[in-house]
Each structure stands twice: as structure tokens, then as C-alpha cells.
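For chain A:
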Amino acid sequence: MIDFSVILAGFGGQGILSAGKMAAEAALYEGKEVSWFPSYGPEMRGGTANCSVVISDEPIGSPVVNDADVVICLNQPSMEKFEKQLKPGGLLIIDSSLIKIQPTRDDIKFVAMNASDIASELGAMTYAPISMIGCMAEATGCIKRESFEKSLYEILPERRHHMIPNNLAAWDKGAEFAV
Partner candidate 1 sequence: MAQKRVLMKGNEVIAEAAIRAGCRNYFGYPITPQTEVMHYMAKKMVQIGGNFVQAESELAAINMVYGCAAAGFRVMTSSSSPGISLKQEGISYIAGAELPAVVVNIVRGGPGLGGILPAQGDYFQATKGGGHGDYRNIVIAPASVQELYELTVEAFNLADKYRNLVMIMGDGTLGQMMEPVAFRDEEPIAAVEKPWAACGRCKTADGSVRPHNTVTSIYIDPDTLEAKNRELQEKYKIIEENEPRWDEVNVEDAEVIITAFSTCSRISRNVIRQAAEMGIKVGMVRPITLWPFPSKAIAKVAEQSSVKAFLDVELNAGQMIEDVRLAVNGTKPVYFHGRMGGNLPTQKEILDKIVRIHNGEKVEGGIV
Partner candidate 2 sequence: MAVVFKPTEGLTDKPFHYCPGCCHGIIHRIIAESMVEMDILNSAVEVASVGCTYNSYEYFNCDAVQAAHGRAPAVATGIKRNLKDQVVFTYQGDGDLASIGTAEIIHAAARGEKITVFFVNNAVYGMTSGQMAPTTLLGQVTTTSPFGRDASYQGYPINVSELISNLTGAVYVERVCLTDYKNIMNAKRAVQKAFNVQKNNLGFSFVEFLSTCPTNWGKEPVAALDWLKEKMIPQYPLGCFKGEDLKFDAEGNLIAGEVHAGEKEVRA
């Protein structure tokens, strides 16, 4: 795998940046090269947040992603902006609880999943991007569930370990949507 790239985008507060970090940590746990790059500065004002994650067996070139393998969108403006940054044949995953439009491209794979509904059932909206990462991982094999679980135990302080089962539940629910 060389420079497998993901863009996660949505509103601030949806847990976009930390979900991206968790995916990166899982890949790192597998011994992969990995980079995480956030939107920063005024770009973040007005409430939007996005980050790029690159996973690779080789040293990573650009951590800034222009042609992603996967785009995960948690709001409509992000979908409008990032759909066009997907490679042909790439995978677009959207939160259908929040996005009511359809993709404009027909050369991509598409999953609409009610991620925010899944998240609210689990008790926190920040599980939404986790469930979408679960979907991505199941569809592409870019990271393993086991490494996601083990890396969570490593990076989270013990007082947060009680949240790990919910993260895994979110992952599993998302994985069911994989095409």
C-alpha cells in the first residue's frame, strides 16, 4: 500500500480531527508510515474542520491530499468541496443523517450511512466519524479492527478506556455499510 489517502470533513465538534488521529494511530500500530494533517487557521473559523490521513508502506510524500482514495463527509458543504478531490474509483462515505444531496460524480463508489443516528444511539456525536472509519476500513482494508482496538488502549489514558467498547461498536455498525 503506497500513500493510501483519506479526507475527513465536517463541522468542528463532530470529532473529525480526533477520529482521523485514531485512524492514523491504528495504522501506526500496524507499523505503517502515517501522516495526519489538519485544516488550520482561518480555514477553521466558521465551524468547519477537516483533516487528511495518509497510510503507506513507504515514506509518505505529501501529507496534503488532493486526490483521495476515500472521502468521509459529515456535512453538506464538505461534500460539495471534497467530492471533487476523490480519485476516480475512490470511495465517498457520507453521513446521510445530515446530508440530503446525492454525489454528482458517477466514477466513484458511494456509501450513505446514518452515522449521526448511530452516534446518538451510542451516546455521543463523536462516534459518527468513527463509524464511518469502520465502514472505510471494512471496504478497503486500510486498517484492521484489531489494531484500532489495541491502539486505543495504548493512546487513551486509562480513565477513558471505558469509551473503547463504544468506539468499537461504532466501528462495527459502520462496517455493516461497507460495499
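Just so we're on the same page, a residue touches a chain if its C-beta (ideal position, glycine included) is under 8 Å from a C-beta of that chain, and two chains touch if they have at least 3 such contacts; residues count from 1.
Regarding candidate selection, all candidates are chains of the complex that A comes from, given by their letters.
Being a predicted model, the structure only gives us computed values, none of them experimental.
Novice: Given that every candidate in 1 or 2 is part of this complex, which one actually touches chain A?
Specialist: 1
Novice: List the residues on chain A that touch candidate 1 in their complex, please.
Specialist: 2-3, 21, 24-25, 28, 33-38, 40-42, 58-64, 66-67, 155
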